[in-house]
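All protein chains of the complex are present and in place, except for one that has been dropped.
The block that comes next holds chain A.
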């Protein structure tokens, strides 16, 4: 500690250690918080097509088009340890060939500071709702769930399933629009 450099070294190392302890403290204060909020999903229109699918092993696959409404208040999730939320809407269903299918239809990033009250109407899906085969037609039960990934400043990234979901049957024939 006799020269400026050695004092600066000591001071800097101490500050970094204190900063690391504060970051751990920030993590501990929010590690066990429940990150679920109620979510309201409503589907207004469903259309089904059978198209050429070049990404799969077969000639034609089922392609669904969903128009939905989404409303949720995400404000309780944000605290000082949340940097952003990654929301995604996924459809889950069973077919004859696969017992569980999960397809992500739409996603959104909500940064801290942005508007946290979601009130989206007549949203179209962002990604193609392709089925692995032809299992969407006349499917009795397709469940849409909104889930999110909490991106923190420090700590674990929990994957939280939303607490609202909606189940709906798909139309029996292609190229017909079913409204709800």
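Note that a residue touches a chain if its C-beta (ideal position, glycine included) is under 8 Å from a C-beta of that chain, and two chains touch if they have at least 3 such contacts; residues count from 1.
Simple rule for what comes next: contacts and distances are computed from a predicted model.
Hidden from the displayed complex is a chain whose UniProt protein name, among "Signal peptidase complex subunit 1", "Cytochrome c oxidase subunit 4", "glutathione transferase" or "histidine kinase", is "Signal peptidase complex subunit 1". Interface note: of A:3, A:99 or A:115, the residue touching the hidden chain in the full complex is A:3. When the whole complex is considered, the residue among A:29, A:141 or A:176 that touches the unshown chain is A:29.
The chain that is not drawn here is touched, among residues A:79, A:92, A:107 or A:132, by A:79.
If you put the missing chain back, the residues of chain A touching it would be 1-4, 7-8, 10-12, 14-15, 18-19, 21-22, 25-26, 29, 78-81, 153-154.
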